[in-house]
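Please read through the structure below; I'll follow up with questions.
Yeah, one chain of the complex is gone here, protein chain that is, but the others are all in their spots.
Up next is chain A:
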Amino acid sequence: MDSNKRRRPPAPPGGPSKRQQTAPNAREDELIAEAEAADAEAAGIELPVDNDDEDIRQEVDADFELDLGEAGRNWERPPIPILRPSQNSIIFQQLETDYAISPPNRNVHPTELVEVPVIRMFGCTEQGNSVCIFVHGFEPYFFIEAPPGFGPDDCEPLKSLLNAKLSDLVKGRESRLCTSVRMEQRQTVLHYQREKARTFLRIGVATPNLVTKCRGILEQGIALPWLSYHQAFATYESHVLFVMRFMIDCDIVGGGWVELPAGSYALTAHQARTSHCQLEAHVHYARLVSHAPEGDWVKVAPFRILSVDIECAGRKGHFPEADKDPVIQIASLVTVQGQTAPAVRNIMTLDQCAPIVGAEVMSFRTEQQLLKRWRDLVIETDPDVIIGYNIQNFDLPYLIKRAETLKVTEFPYWGRIQKQRLKIRDAQFSSKAHGTHDYKDITIDGRVQLDVLTAIQRDHKLSSYSLNAVSSHFLNEQKEDVHHSKITELQRGTDESRRRLAVYCLKDAYLPQRLVDKLMIMINQIEMARVTGVPMSFLLTRGQSIKVFCMILKKARQRKMLIPNIKMSGGANPAADGVGYEGATVLDAKQGFYRTPVATLDFASLYPSIMMAHNICYSTLLPQQRQREVPPEEVLRSPSGDMFVKAHTSKGILPEILEELLSARKRAKADLKVATDGFLRAVLDGRQLALKLSANSVYGFTGATVGKMPCLEISASVTAFGRQMIEHTKKMVTEKYNKANGYDADCEVIYGDTDSVMVNFRIEENAKAMALGREAAEYVSATFVKPIKLEFEKVYSPYLLISKKRYAGLLWTNPDKWDKMDTKGIETVRRDNCLLVRNVVTTSLEKILIDKDLEGAQAYVRATISDLLMNRMDLSLLVITKGLTKGAGPEGYKVRAAHVELAEKMRKRDPATAPTVGDRVPYVIIKGAKGMKAFEKAEDPIWALEHHLPIDCQHYLDHHLEKPLLRIFDPIMKNSRELLTGEHTRSITLTTPSLNSGIMKFAKVRLSCLGCKSPLEDGETSLCKHCQGKEGEVYLRSLAAVDSLESAFAQLWTQCQRCQGSLQQDVICTSKDCPIFYRRTKARKDLNEAHATLARFPDW
């Protein structure tokens, strides 16, 4: 796809929305499934996978044979060693796990059931062979509380009762739906229970989708005639996904190593394989051996990563659509994890393409051949992970839809299970952190999909996420960017132009792989999966809460506790405003410019440490009504009024999880210090990061109002404790460090955020301030309960505090040299500001903080303002870019925004190059007629450049520069307004009347003398009579202009050639993110003008 990857237009909102917020009411089965979807955890669709099983069966009999063309160089994986099931064991790193309903394998799992859920685990062995393991015998189950007086012999009647109820709900050949009912001793997690265990009933069912159906029946209330007992049951752990249930029960973590001991598995013969993996075996779940990711199991298998990128020839002016526009090139790059050079570099093109050094070029006459051959490539190279940039929303769905329109029915079969069609459906991912966006959920059996765009959007806050901007930010490489309207031109051209497009497409496939290596995305994903136990594919498609939920499930299982599946908003105390609770405190900020060092004391992971210190958890919470049952000395009351049992009576689950996470992180950091081998260091670093993130997300899990286990009492008390501690710290510090106790000056707490306090000791040297800071940290930490710790790391000197959550300062960690300039909430990072604002703000901050020279900063600001108003400012500094998220027109923006109007204007001018939805629109504000509104004055920079449109400098000063500058200079200067007015704001008015309007039509254009601007008679070309004498000086002046412009022109254009990598081909780069894009065009235009004036001096 073209370089500035853009999100497809969001799927049309039509069709019955799957999500319904209404509380589930007991209508028939369909509604229960709806309710199931409604309270599906907020971080993503959790459509029960079961209702797809039916269509799996119909697909199987689609008959076609796979004609794998001759494979390219080292497409296949290394050959498999000879394996004797009785002697050798299979050890592999499990990457992807899912399940399918299929007839049981009788010799591995003897059962009389007609159909069972078979779990398929895909992975890669140490030698690099692909493995597919079918695990049999794992029965889906859930729990309900045993009614009073329920004995062992009541199990059978309940089972048959449930069976009867289920069979009239489910028409199927299966007769045994409810397979087992057993009594077990467990305890509920919610609220503190005095007694250790109670009897629960474990209800096993034949297939996972029956769990929700069975739960529906039980929640409506069921009559047990023989016990004369009629009541609705609360179910426990019935909302756990079947795959996660299996992994938790067998202690298998995502990305962990699994071993099938010798003799425990039935190896399938090579020809009889049903999957495309090299090794295939069937095993019973009890025989699996799972290795904890410690010691030498930390290693990563050499799995294969396929990076894909496609190019489509869109019609003029339209975003390429799958049903109309052909796919012309597909680039695929296979790399083996751990090796740097890619194993396969392949480009498949439509029509002939000139050869490319170092890449396999395969040309095809028809698109059908191209698509089929690419499918063979995917099956042949058999990648474990498919990556690419924006492949989830564009590349893969486009290929599938394109195959549909071209009726290439055997195309969408690149999963690892033979004859298994891919499923593609619209899904929605919504979470507070990342907002709501639709995406295409494609299930490719056995292959993990990692869209590098989503991964980067999750972890990094950038101004633009186009592949070009991201690669220049991380890989420090300015990529050539060809506009998609040019792609069609290049495709229709010769072999040579197609070759150029192919190189460009290969580059788009190569960059995601380099981004994955550089940012270690793969390593971090594996480590996160290992720490939280969640399968790899969940990490990207779902949010944070599923990770915490999985950890809680694992810990609860160890402690024999169960998680109830009820809508737990808990008794949110009425004091809080119903939905939310009071947030963290922010001490009032004393605005000012502090020259003396300001020490920052911040808490080490505040919220986790509070939870551990005060033993705050679901299982230690005492609800309102039962608060009197427990003696006062065993209970702790939180500032928000909730009661929690102390640790020695019963240790909570959350504190235990947090302790494990933080101690594991200390271990990982200790190993990191000692580790030497680069790869191991990367793994350990990824692990300690994953541990830190998971610990911090535990608090978020409890506070999520729409989530799996929301419990507002916990989050309210945690923040309440946090507030209390901040106030306490402030009081302690101010009381101790003042003149009375013998310190040089009274210290003052000038600002405090949720987890940090800024103290100004009013001492000159940094070293002394640091010593005091350390001392204060220890002094205050001593007064807190053990795991809570106040740390001192850095000092800000000087420190400019503007307002709450908005400050800038030089950060010192060692007394002799400052580390960096740290800013928060300041315009330097905002992305829709023009470069001018960012430069002015950063430079003035540097002058104020680093050089401590206020007058210098003010002089610089005045000079820049006068440059701006005298129209000497370089155009590229004035370009503002805004994202065009919604189309213009009625359903688009209500208020008429500048960039939307401009997009419309450009569409009328030239639909091909006009920005479409999802693009970033660059524009400058030009001087319009009187009374024109701001949005009418927006103009495309290149257009303004070519048509000499004057820039509206005053607008930039009032709307863009004024607020940030005043904000910075207010604390420093008495009245900062005088920066904006006064002598330096004399402005120059550039009037360029357009030649063809009104009176100008009749005027005759006459040259004006270069020396004194007086109109020249017809004969003369450069100077009037009076200035002839000064010809030398005037000539030199225009010569100087030509001189500087020529050198600028040479530098700019040779640079573009270097960046494009070839000398003989024209530069057609249209990358707007590149800083010299506008300067380049401006330099050429100015040079032309300068030469024209020089030519007016006749030289015989």
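One rule holds for everything that comes next: a residue touches a chain if its C-beta (ideal position, glycine included) is under 8 Å from a C-beta of that chain, and two chains touch if they have at least 3 such contacts; residues count from 1.
We adopt the following convention: contacts and distances are computed from a predicted model.
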item: Hidden chain of the complex, named as in its UniProt record, picked from "Oidioi.mRNA.OKI2018_I69.chr1.g1828.t1.cds", "DNA polymerase delta subunit 2", "S1 motif domain-containing protein" or "Ribonuclease"; value: "DNA polymerase delta subunit 2"
item: Option touching the unshown chain, where A:V114, A:A232 or A:A1092 are the choices; value: A:A1092
item: Hidden partner chain, touching residue among A:Y229, A:Y743 or A:W1053; value: A:W1053
item: Sole contact to the chain not displayed, among A:A164, A:A197, A:A286 or A:A1040; value: A:A1040
item: Touch criterion as defined above, residue of A:S228, A:Q339, A:N476 or A:T676 at the omitted chain; value: A:N476
item: Interface residues of chain A (partner: the chain not displayed); value: 354-359, 476-478, 499, 510, 1031-1033, 1035-1037, 1039-1040, 1042-1044, 1046-1047, 1049-1055, 1057-1059, 1061, 1063-1067, 1074-1076, 1084, 1087-1088, 1091-1092, 1094-1095, 1097, 1099-1100
